[in-house]
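Let me give you the structure first, and then I'll get to my questions.
Complex shown without one protein chain; remaining protein chains in place.
Order of writing sets the labels: A, B and C. Residues in every chain begin at 1.
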Amino acid sequence: MTVAVEYYVLLSAALFCIGLFGVLTRKNALMFLMSVEIMLNAANINLIAFSFYHGNLTGQVFALFTMALAAAEVAIGLGIILVLYRNFEGIDVTVPAAMRW
Amino acid sequence: MATAFELAPAIAALPLAAFVVVLLVGDSMPKKGAFAGIIATAGSLVLSLWALATVAGGEVYNQELYEWAAGEEIAFHFGILIDPLSALMLVIVSLVALLVHVFSLGYMNEEGETGLPRYYAELGLFTFSMLAFVYADNLLMAFMFFELVGLCSYLLIGFWFRTPSASSAAKKAFLVTRFGDYFFLIGVVGIAATFGTLSFAGESSFVVAAEEAISGGETLFGFGAETWVTILGLLVLGGVIGKSAQFPLHTWLPDAMEGPTTVSALIHAATMVAAGVYLVARMYGFYALSPTALAIIAFVGGFTALFAASMGVVKDDIKQVLAYSTISQYGYMMLGLGVGGYVAGVFHLMNHAFFKALLFLGAGAVIILMHHEQDMWKMGGLKDQAPVAYYTFLAGALALAGIVPFSGFWSKDEVLYDALILGLEEPIFLIAYAMGLIAVFFTGFYTFRMVFLTFHGEPRSEAARDPHPIGAAVKLPLIVLGVLAVVAGIVNLAPIAKLTGAEIVFLEHWLDGEYGAVEGLTYHEYHELMGHETSYIGSETLTMLLGAALSLGLAFAGAGLAWTLYNVPEPKEHTRRLGRAREVLGNNYYQDEYQVWLARDLTLPFSRTADRFDQSVIDGVVNGVSSVSLFGSGRMKRLQTGVVTNYAALLVLGFLALLVIFGINGGWFV
Amino acid sequence: MNEWIAIGALALVGLLIPLSMMAVSYLLRPSVPETSKRATYESGEVPTGGTRIRFNIQYYMVALLFLVFDIETVLLFPWAVVYRAALDSPDISLVSALGPMLLFVAILLVGLAWAWRNGAVEWTRAARRRTDYDRRPIDHE
Partner (left out) sequence: MALVQLESWMALAPTLLLALSALALFVIDSIDPDTTNRPLLAGTATVGSLASLAVAVWFITTGVGDPARRGELALFGDQLIVDQMALFFMVIVAVVTALISIASYDYLRGHVYQSEYYSLVLLAATGMSTMATANSLVTVFIALELASLPSYALVSILKDNRGSVEAGLKYFLIGALSSAIFVYGISLVYGATGHLQLEAVAENVGAEGFDGLLGVGVLMVIGGVAYKTASVPFHFWAPEAYEGAPAPIAAFLSSASKAAGFVIAFRIFTTAFPLEAMTEIGFDWTMAFVVLAIVTMTVGNFAAATQENVKRMLAYSSVGHAGYALIGLAGLAVDGGQIVLAAAMMHLFVYGFMNTGAFLFVAMAEYWGVGRTFEDYNGLSSQAPVACGALAVFMFSLAGVPPFGGFFSKYFLFTGILETASGNPWLLAVAAALVINSALSLYYYARLVKAVWFEDPVAGRGQLTQPTGLYVAVVLAGVMTVLVLPGFGPVADAAYAAASALGP
């Protein structure tokens, strides 16, 4: 029993949109970051599903790289959130808005 | 042993050196720097003569010396071109410059003028510019020195800059010639852009390129090749008309008489004014490609010859008369060149250089005699007081009037002859010929009016009764030039050659490259390019005799009328009989007035209107646009709210907009 | 598609059982509201301070280091899968099979050494760094 690849795409698209929704609605920097991670994982689902579909491993390997880069991104992001907390006494991303226009 | 050509740069460099030296230490030099100038110009003369002899030996020199800017398409350089034409001109220029320097000893030094180092320095610079212009091997270099010549004449005309008239005359000369030079500059740029070269001679010259373009039937800048060549030629002609004081840009020249008379001699005989005509001769091959341009040259020349001669008739100031005669004579040269008489034009240029220098220096001598009085009505009877001045002046006058066998006759006659034979084939040119012919009468009249009023009759003023003596420095140049004015015609006795069959048209052979010439720059090649047909009344000899008789007759008629009217002890101002015509003539046909009117009453209001338009409409539009832009800017930057989630939202919205547009457009969702 | 019916039925059952149990419980239990029931600790301990406390920064540092090495294994994974096969293949030498990964680990080791030297693994905070940086405040008020 195999699941048609379209369903994986739908799943990943749903996941992507969930992540996007989080990005747009969450003020907490950590939630923002998590939402981005969800979006990245949506891409991973696509990659792995299509890797299976096409019968080559390229997509799976790329998914590993994506995970690694996502981790690195989180590391940098946490660092930035840390200094954000120190400077603004909070991690609400809408607070730092001194630079505009 | 260096050859003449290796030393060629020194021909121009010597006067330049004199300029530098006199400018720096002139005040402490003997005669305030006059000797430096004399030595330098003498050196130039010797070298020029040597170069002339070398050319006569069959060699020519066309050498690029220094490349000062090079691009992929075109390179600009300084170079020297010494061919029969430029060698001849070098001699003329350096000779006249030398004589003017010598004369200045008597005219300027002995009169105790101040500012002499400046004077001699400027003379040196002037000579340098002209010599460098003469042997320039490309049009851009020619243009640069052309401009320098204009600058020097500005400086020299305004030598007595403390008198308002002198400084305004200087400004006028500068501005009017500059007006023409704009067109020249555009022409230079146009030629460079079209042909990618500015050289006068050689395989890579713009003349050759233009010839190929025409024969190849190319289209240049949207025009046929010949039309474009005509346009370029006419643009360059703008500079010529300004410099050579041709109608309608001649108005500066009479005013330029405000300068020292020596300067007038130099300007009129050999440098500034000659530069224009020389330029036409220099790039004659280019004009030869365009019959239209040549015809325009011919008509401008013929008209100017008549027009200026008619004004010369009513002038009272001796220098003014000469000034208008200069304009008129350059008109002849243009006429000659315009009708294909390359030799005739150059021949007249040479003769004119000698006799006009003579006449101006003679006038200078008269002015010395008259204690700086220039009104001819206050002169009279100087014949006996200053015989040297009188006889040399008379020789010059006879040459100017074109009385056989003086030099002017031969060249003027040849100009008219060339116009006639062309006119017989193409009748339109007969009009130009007729104008030239009538001008002969006027020339004879005003010349001898001047001679008689100045030298004959009874002295009409205290100064004329007790003239100031003139020295050897004055007499020597007069004598040299007097001799030349008498005999210079020998070099091209075309009528006699035609009658007798003797090979005595030396100048024609010279310019035709019999002794050596740069390929493509010879008389017969020009002739082939033009392809003018000519025809004769009866035979060639008959036509020639008829023409000569006609012009000679008119010259005698003019001179005779002057004789009857003015060669009397107490001449009267017969000009009153001219009635209203006198007023028109006396006011120079209102040329100045209409040009001032053009400038003040037409151009100025137009400019004001344009300015108002600019300030109200254009600025309004610009200001409107900028305030709209700035307003737009104010709105646009509000997009950047500073809140990062808004950015994310806008980013996603922007992306979705793209997705919807392209998705629906590309049918991705079906 | 009948396999899907089984899955759907399972999901349905999975949902229904807890919901029905909660409903039953709600119907059966007595309701006695009382303030002490709302306290955080019913034992009587009174909590002090906020629930959010600042962790030592070093937790974060260690977490990051863990992340790095965790991810390293992810990247080692595909290599490890093909390593044996690569060695058996006559076209690939030991150096070209092992070298890249050694290089990768070496680079990571440089990073680890740097982190170590800069105090990332010291539990007590090193007070050596001055933080007087930025004499040129770029204020945005």
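In this section, contacts are C-beta pairs under 8 Å (C-beta built on N, C-alpha and C of every residue); 3 or more make two chains touch, one makes a residue touch a chain.
Since this is a predicted model, take the numbers as computed values, not measurements.
Participant: Write out, one label after another, the shown chains that touch the chain missing from the document.
Facilitator: Computed over the complete complex, the missing chain touches A, B, C.
Participant: Extract the touching residues of subunit C with respect to the undisplayed chain.
Facilitator: 107, 110-111, 113-114, 116-119, 128-140
Participant: Using the touch rule from the top, list residues of subunit B that touch the missing partner.
Facilitator: 626, 629-630, 632-634, 636-637, 639-640, 642, 644, 647-648, 650-651, 653-655, 658-659, 662-663, 665-670
Participant: Which residues does subunit A use to touch the chain missing from this display?
Facilitator: 5, 9, 12, 16, 19, 23, 29, 32-33, 36, 39-40, 42-44, 46-47, 49-51, 53-54, 56, 58-59, 61-62, 65-66, 69, 72-73, 76-77, 79-81, 83-84, 86-88, 93, 96-100
Following the convention adopted for this analysis, only the chains that are shown with their structure count from here on.
Participant: How is the touch graph of the chains shaped: line, ring, star, complete or other?
Facilitator: line
Participant: Please work out the Cα centroid separation of subunit A and subunit B, and write it as a whole number of Å.
Facilitator: Subunit A and subunit B have C-alpha centres separated by 83 Å.
Participant: Hey, how far is the Cα centre of subunit A from the one of subunit C, in Å?
Facilitator: It comes to 15 Å between the two C-alpha centres.
Participant: Which of the residues in subunit C come into contact with subunit A in the complex?
Facilitator: Checking each residue of subunit C against subunit A gives 3, 57, 60, 64, 67-68, 70-71, 74-75, 77-78, 140-141.
Participant: For the complex, which residues does subunit A have touching subunit B?
Facilitator: 20, 23-27, 93-94, 96-101
Participant: Which residues of subunit A touch subunit C in their complex?
Facilitator: Per the stated touch rule, the residues are 1, 61, 64-65, 67-68, 71-72, 74-75, 78-79, 82, 98-99.
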